[in-house]
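Note that one protein chain of the assembly has been removed; the remaining protein chains are unaltered in position.
Here is chain A:
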């Protein structure tokens, strides 16, 4: 799917607003949107909302062989996924150019700044190290994906606990969480990305641009910084030149914003730790905002399954009967050839053939129909006549579905010829249903009496629908 392009009027409006120092969501130029950090039930799972932008990060770990060049260091993998959920422009599977750029920036922000201590992830030098994998899923793209993604990734890394390991001689034991408490990763510092958008050759600057602002900006700058005022990454894209003063001003803004964000992450982490130690419920299910009209919660509900067992028995009782009746005797015709249901007409090329199977399955209807035939043979029952009429009218509707209705008529006459002298045995609904009898009777039904046969066509039509 393609991204819906921004209309010219919208673009002009946005730019005019920015020129007069206003933003469409009512923020000031240096304002950040609201940040909401939620931790999942699992360790290392974190969802961050930055205004409407939403990112989900999940950390996982695996014991792998280290790289030859660095035998005593663990590995950190960052994988930023631009899920098609986030924007119609994002394709599933392959990473777009934009995705690669964001992924690399996130890598520079977290991995190259050595935010996570790699040497503590070593289990046995040169043999086994921990590989930490961070999957960052963008769920909704409303600008500043990197700001949101970096918060989610670093919060998830700080929240994550890896299994404890003991090494005795040559043997390595990885303890289960029940066995020994998992250990946290050693996170040295928390770098956070801050995005700036520039307009008109850097004349106007916006912090934390939304998606619409991003689509009209001339260039942007991403600055990664930690709470100790250490710059981790600076990147500038877009065709414009900036003055030294502007970059310094951006770093001043970043210092303030990063301090706020780091505070928020730490608060969220301590809240979660408190909730966990007190044994309170945590996870997304608990963090649903219950007061909105778009949310609803239903308490656990008991389901009475006693009746279901009876129902099941009922189904089986009903289902069993035809299976038993299907026990047809087969006769050896020739070496390697067996025949079943001998004496019945050839049912090949007859469109009704598949209905017979259906009839065997549900004999109730079958019996019904047979009764109907009886009634019509008498030719006295009004009810039957009325039924007859309705079924004819229904057939016309049904015929619309079949292009081969003429062929059907042909086959019916053929049957009549074949079965010319066949006398229908008396049908007793209470009698045991023998397959061969069923086959024969249904043949008769389809050949001798027009309307019920047509009724079958109607049923078939339904089925084919």
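Throughout what follows, contacts are C-beta pairs under 8 Å (C-beta built on N, C-alpha and C of every residue); 3 or more make two chains touch, one makes a residue touch a chain; residues count from 1.
The rule we apply is simple: contacts and distances are computed from a predicted model.
Novice: What protein name does the UniProt record of the undisplayed chain give, "Elongator complex protein 4", "cysteine desulfurase", "Proteasome subunit alpha type" or "Exosome complex component RRP46"?
Specialist: "Exosome complex component RRP46"
Novice: Given the contact definition stated above, which residue among A:245, A:278 or A:299 touches the chain not shown here?
Specialist: A:299
Novice: Identify the residue among A:40, A:149 or A:202 that touches the chain left out of the display.
Specialist: Answer from the full complex: A:40 touches the omitted chain.
Novice: Decide which residue listed in A:29, A:60 or A:235 touches the omitted chain of the complex.
Specialist: Touches the omitted chain: A:60.
Novice: Of A:86, A:118 or A:261, which sits in contact with the chain we cannot see?
Specialist: Only one of A:86, A:118 or A:261 touches the chain omitted from view, namely A:86.
Novice: Just one of A:141, A:162 or A:257 touches the chain that is missing; which is it?
Specialist: A:141
Novice: Can you list where chain A touches the absent chain?
Specialist: Residues 1-2, 40-42, 45, 47, 52, 54, 56, 58-60, 81, 83-88, 92, 133, 135, 137, 139-142, 211, 279, 281-285, 288-289, 292-305, 307-309, 311-313, 315-316 of chain A touch the chain absent from view.
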